[in-house]
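Every protein chain of the complex appears in place save one, which is left out.
== chain A ==
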């Protein structure tokens, strides 16, 4: 029997070593399985939220769909993994997801110490506070002694600690793992204040019993650039994520939309030609076909379309473009040119 056990055990050990050490690129993996595994939030209206049929929609979801369109020409070749704030980085590091598009703040420590790369910013956010209107509070500086509900394992928890400490205000933090429980506890009156990224406050307010009874205070206490994240050490995949976002922004700037992209293909504007693959070989340079950006715009749309459909003024969230407008319209959104 011994001469059967030993090879078996050793074989298993070698197998473990082989499968984890061998490095196929993410693009090869994704092509082999036929879809992109995308890590999203567990339900944040406007950013990534499943409907009753389990279809995911939102600004973060659109980014994954755009990457699928770029790689496969098919925006539906994506599978979504809902992740808590705590699970998200481990899921990406371990290869459980190929890209994390989950309202994740780009910080230096995350970028440098976790083996991750941020591929850009698809939403400039900042942390805010929501309170009941009947508290009569008009500024976050009046929140001394308040109890504050938030999520664990986020930059939010650190920012709120910094803010209250810097302003010398005592406070009490109640931190839950899931956003739904934060909402339930805040709604029940456990906390005076609910704090998270302002976009999240607008989204979660829709889940409260009486959304009209609550208001978001004017103070924004932090910079929260949110964007897609990939594993470090795979430049090819990093480029695809980065340029998918850039393509959507460039398309908006050049006026290319999902409705007019077919006509625009015949445009004389060299920038449009390069973007849509009529000139140059920019798609091939990132390991994709030359109509990669055409596929993104045709299947998902440009950044403006995605923004307006998911979080814009006509949606329940009603968020105006603000700092998320293009650079030439007074915002921060600035994509390097395709050339």
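As a convention for this text, a residue touches a chain if its C-beta (ideal position, glycine included) is under 8 Å from a C-beta of that chain, and two chains touch if they have at least 3 such contacts; residues count from 1.
Throughout what follows, contacts and distances are computed from a predicted model.
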{"item": "Name per UniProt, for the chain absent here [options: \"Glutamate synthase-related protein\", \"ATP:guanido phosphotransferase\", \"Amino acid ABC transporter permease\" or \"XapX domain protein\"]", "value": "\"Amino acid ABC transporter permease\""}
{"item": "Option from A:24, A:188 or A:329 whose C-beta touches the chain left out", "value": "A:188"}
{"item": "Selected from A:135, A:216, A:278 or A:325 as touching the chain missing from the view", "value": "A:135"}
{"item": "Residue touching the undisplayed chain, where the options are A:44, A:121, A:143 or A:203", "value": "A:143"}
{"item": "Residue among A:50, A:73, A:126 or A:153 touching the omitted chain", "value": "A:153"}
{"item": "Hidden partner chain, residues of chain A it touches", "value": "1-2, 5-6, 9-10, 12-14, 16-17, 20-21, 85-86, 89-90, 93, 109-110, 113-115, 134-137, 142-147, 149, 152-154, 157-158, 160-162, 164-165, 170-178, 181, 184-185, 188-190, 192, 231-233"}
